[in-house]
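A single protein chain has been omitted from the complex, and every remaining protein chain is retained in its original position.
And now, subunit A:
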């Protein structure tokens, strides 16, 4: 009598175990298949530009003339690569100090109501769709730049400004997490030595959390590098390396979104767009690699 229910209980237990394990394995396997096939698809499409003999890699990466519809088509993507790096770096330069200050405010200066006030606002910022950022950029930032600086307002500066607001939440939340997880005794010892709050922040807290904060900055840059719509609306999209910050330029993403729908699959121009997607993907890999390296350094 006692043995039977025990047996069934064990069987049920085993069954649940098996189902759970099978489901999880399936999910993991599916995830791996999706990632591998995505990488394979983009890579094979992107490489076909070079294998088909239409374009040389060096011409694609360093050529400055983009004129796929011309009588003698040329596929130089350098202006777009330069544009992507330019807006990303400027955006990170603008956003990082602001984000780090916001994070310090939330964790060190006024941890109570400061966090309660800033956290929802920052979460809100990350939830706004990028088309809204683009439209605000077009309606507010571009006219402002046009009236204040030479040029038409449209250009690298407008793109970088829009992006800097978009990556604020990423950098702030990662930096705030890093600051909050700092061991309490570090600060206490600093105070015990007679250091003021600002000395503690500048000499102890920021240097210790630097790698973690840099992780946030790199993640923010990765987001900026891949953002398409908002930048496309305000940057102007002329296929040239800009001569000033207030001149029209293009990014890899803006060219892809502008032209992908208008070109037919398999045409050299379409393939060149896939090559740009491949460059974007490789850059993302590099960003991920950077974050990994920073995390390793981050272990105290």
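As a working rule, a contact is a pair of C-beta atoms (placed from the backbone, for glycine too) under 8 Å apart; a residue touches a chain by one contact, two chains touch by 3 or more; residues count from 1.
In the analysis below, contacts and distances are computed from a predicted model.
A.B. asks: The hidden chain: which UniProt name fits, "Lipopolysaccharide biosynthesis protein", "Cell division protein FtsW (Lipid II flippase)", "Phosphate-binding protein" or "histidine kinase"?
C.D. replies: "Phosphate-binding protein"
A.B. asks: For the chain left off this view, which of A:70, A:127 or A:194 is in contact with it?
C.D. replies: A:70
A.B. asks: Would you mind spotting which of A:78, A:133 or A:240 touches the chain that isn't drawn?
C.D. replies: Looking across A:78, A:133 or A:240, the contact with the absent chain belongs to A:240.
A.B. asks: Tell me where the left-out chain touches subunit A, residue by residue.
C.D. replies: 66-71, 138, 142-143, 146, 152-154, 233, 236-240, 243, 247-248, 255, 258-267, 269-270
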